[in-house]
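Complex shown without one protein chain; remaining protein chains in place.
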Amino acid sequence: MAQKIIELKNVTKRFPGVLANDDVSLHVNKAEIYAVVGENGAGKSTLMKTMYGLHAPTEGEVYIKGKKVEHFSPSTAIKNGVGMVHQHFMLVPSFTIAENIVLGSEPRDKKIFVDKEKANEIVRNLSKTYGLEVDPTVRIEEVSVGIQQRVEILKTLYKGADILILDEPTAVLTPQETEDLFKVIKKLVNELEKTVIIITHKLNEVIAISDRVGVMRQGKLVGEVKTSEVTEKKLAEMMVGREVLFEELSRDEIKGEVLIKAENIVAKDNRGFDGLKGVSFEIKAGEILGVAGIEGNGQTELIEVLSGMRELKSGNIYINNQSTTGFTPKKIRDLGVAHIPEDRLVMGLSKESSITDNMLMGSQHNEKFSSKGIHLKRNVIVDHAKDLIRKFDVRTASEEVTVGSLSGGNMQKVVIAREFSFDTPILLISQPTRGVDIGAIEFIHDQIIKKRNEGCAILLISAELDEIFRLSDRMITLYEGEITGEFKNGEISKNDIGYYMTGNRKESK
Amino acid sequence: MINIKLKQNIEYLTSLFLSVFAALFIGALIMMINGQNPMVGYKALVVGAFGTKYKIATTFAKTVPLILTGFATAISFMSGIFNIGGEGQLYLGAFAAAYIGFTFTNLPVFVAVILAILASALVGGLYAYFPGVLKVKYNIDEVITTIMLNSVAILFTTYLVNYPFQATQGKMGGTDMIGLSYKFTKLVKLSKLNTSIFYTAIIAIVMYYIIKKTSFGYNFKMVGENSIFSRYAGLANKKYMIRAMVISGALCGIAGCFEVYGVHYRFLQNISKGYAFDGMLVALIVRNNPLGIIFMSLFFAMLKTGSISMEVATGIPSELMLVIQSIIILFIAGEQGFKNIFKKFRANRRKLVK
Partner (left out) sequence: MNKKLMSILSMLLILSMVFVGCAKKEAPSTDSTDVPKDAKGELKVSLVVAGGLGDRSFYDSSNAGLEMAKEKLGIEGKVLECKNDPSLYGDQLIQASNISDVVVVVGFEFYDVIKEVAQEFPDKKYIYIDNTVEGVDNITCIDYMENEGSFLAGALAAMATNDTNIKGMNEEAKVGMVGGMDIPVVRNFQVGYEAGAKYVNPDVKVETIFAGDFEDPAKGKESALALYAKGVDIVFQVAGKTGEGVFEAAKDVNQYAIGVDTDQRFINPDAIVASMTKGIALSIYESIDRIQKGEFKSGSIYKYGINENGVDVAFGTEDMKQIVTEDMIKKVNEIKEKIKTGEITVPEAK
């Protein structure tokens, strides 16, 4: 009954020094949603690229619609009806949506000029057919990431793809957008007989949407299961190769002293408007305060104003009972603060420097690493880096590798390793596990809990409700720069908290 | 695997050598198109640069300003603040040094030279300090301001040497000579090679040490690579940018001082024909690497000395060397693309072998 639309037979892909795919055989049926899961570096992307035709396998064969693929190139893939939506969109920001979609095969007016009207018309029709609503005349730079993704999907559909490969499609989406996307995918598959292959490491999504799952670990396909026959926990274990355990919080009453105190803090966002409009809270030693909220509701401003990266417009912040008004990030760090920023590439790392140099940052004037704070003790520094790499399980060939060449999860581990190594009593943490795979998430969560149990005061901002609920002692919801509710963990469910994240206020007691 | 750093270095060196080689190759093609034998041309170039003791000395003498301005560029560019005003700093530094030299002619040599070097460093550094402050305080683009300040300095010194400080004897568009005893000793007869090369060596070693071995060098680098990250991690970005600018300006000033005390013995209105820009090219090509600056300076000096002999010996215009320099830069600028081409080529070959 099920027709094999793509089949890989014993595909092996070697890069110099790396075995990326090791004898992988799998098939995808027509009109099904096939999920490929695995940790970062498990070989998912390589496999998808082989499928898409970006590179040829070292050994093995690929069949698309029963035909053996001879020449591997993106154009062959398109001819065969395979389209790929990459994690990083490949759109021209200054072009309109319609222009982006028809780019490369534009309708021509008298064979010379692009017929914009016709392009708009085409896009309107496409979007009606597939239920992907977009306004063709708006420029890409003006639309949200979710819309951009739709444009990418429409682009591949316009080119005639009936097999869609989606690489980490939900990594950049809000929960609502994710839900919309899943609706679209289901429509594509169920009503229009398209085939969708989705790469992800968010297991709840796999369970929610896919028909079958292929699990990859260290380049091998370690299992292929029907989604209906498997649980999230089971998948996680297949991925990691062992049982996954999460350290539990001790739920005792927290009696530490207040280390972070915010009083009516107001701060501007990047556009010059008030991104935080009078927020107050306290965090005690040994406590994790989780900040839930849809991204862009003041979380960025909150952590930046606490860490000194952003100017405080009004209100007061006390760290260790010291007002930090007018303090530089350096002065705030000296009060015993470490900071894991929300965007590691913008703020947390220097891509061009080695892991060693990134790990050194912040301690270079420490007598331990430089005599008189000047002459760097390279040996000590390298040992320190090696030590952290081992402790935090950074997967790298050498400590001299530039950070930019690491995977997202490993970069995050570098940031966390460095910030945790300062042993500060206060931690400001934002999106600690963004783009990190499940094994590492478990590890990072354990580290955060360990810090809490050691008596650190921790502010935790995350877009993942699971994370907030798993780690927080207390949580607050932020909406448009204001606190809409404060809850003890256990007081409220994940479903109910969404009510406060969208602007409804908890009545004060 | 064991030594990733070495591997990266080898990769970079390979592409650098390929760039240089490709440039020389294109230079050879141009010679051939003009009916010259490239072997004869390049031989004349090398002989012209290293053929005799005098020529070797001349080549080495030309490295002095290149190395200094090269390091000046390196320290500022690696810190993410772009000092394009080296030329102006060099002119003012040179004038300041000359001023000391022709005003106080009876000081002990040691004192006078130290004073001159300090004065040139101070003036050059100060002249770089202002655009640095404008940059960090008011975000006024330092590339623009430093370029503009070049003209200001050059024209100002031209005024100085033609009006208030015009040479009392002879016309040559210069100041009076510095005290006779202050002149740096010549190392090879007739050539310009003088003791400033030793001072330059000392400065190069110090700069190497600062850049590679100290927390300051590390901080400069970090500020340059990602200033948000460095601020986040507690560095005072502004301070480091200004420091880099001042060091850069001081080095250019010292380069000017050495031109006066080692070569011309007075300030001349055209004392530098773009040393700072040549130094910038050197630093850019070798990506601010200290050792690279020294070798690339030598290479540039060789091209310069060799090319004028080549022109006389073979008739190949010395401008060809500018073409070669430009092509090297072109390849370095497009290095990533070049690397990819090379990778593809290797990949194809592997396929064929299989």
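The chains carry the letters A and B, assigned in the order they are written, with residues numbered from 1 in each.
As a working rule, a residue touches a chain if its C-beta (ideal position, glycine included) is under 8 Å from a C-beta of that chain, and two chains touch if they have at least 3 such contacts.
Every value quoted in this text rests on a predicted model; they were computed, and no experiment measured them.
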Fill in the blank from the handout: Result, missing-chain neighbours among shown chains, is B
Completion exercise
Of B:15, B:105, B:162 or B:195, the residue that touches the missing chain is B:162
Completion exercise
Out of B:80, B:93, B:124 or B:292, the sole contact with the unshown chain comes from B:80
Exercise for the section: Check each of B:99, B:199 or B:265 against the chain that is not shown and name the one that touches it. Expected result: B:265
Practice task
Against the chain that's been left off, what residues of chain B make contact? List them.
Solution key: 54, 58, 62, 77, 80, 82, 84, 143, 155, 158-159, 162-163, 166, 170-174, 189-190, 192, 224-226, 263-266, 268-273, 277, 280-281, 284, 304-305, 308-309, 311-312, 314-315, 317, 319, 322-323, 325-326, 329-330, 332-333
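By our rule, only the chains that are shown with their structure count from here on.
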Problem - Gap in Å, rounded to a whole number, between the CA centres of chain B and chain A - result: 45
Problem - Touch list for chain B against partner chain A, complex - result: 1-5, 8, 213-216, 218-219, 221-222, 225-226, 228-236
Problem - chain A residues touching chain B - in the complex, by the definition given at the top - result: 17, 307, 309, 328-330, 333-334, 339, 341, 346-354, 357, 360-362, 364-365, 370, 373-376, 378, 397-398, 400-402
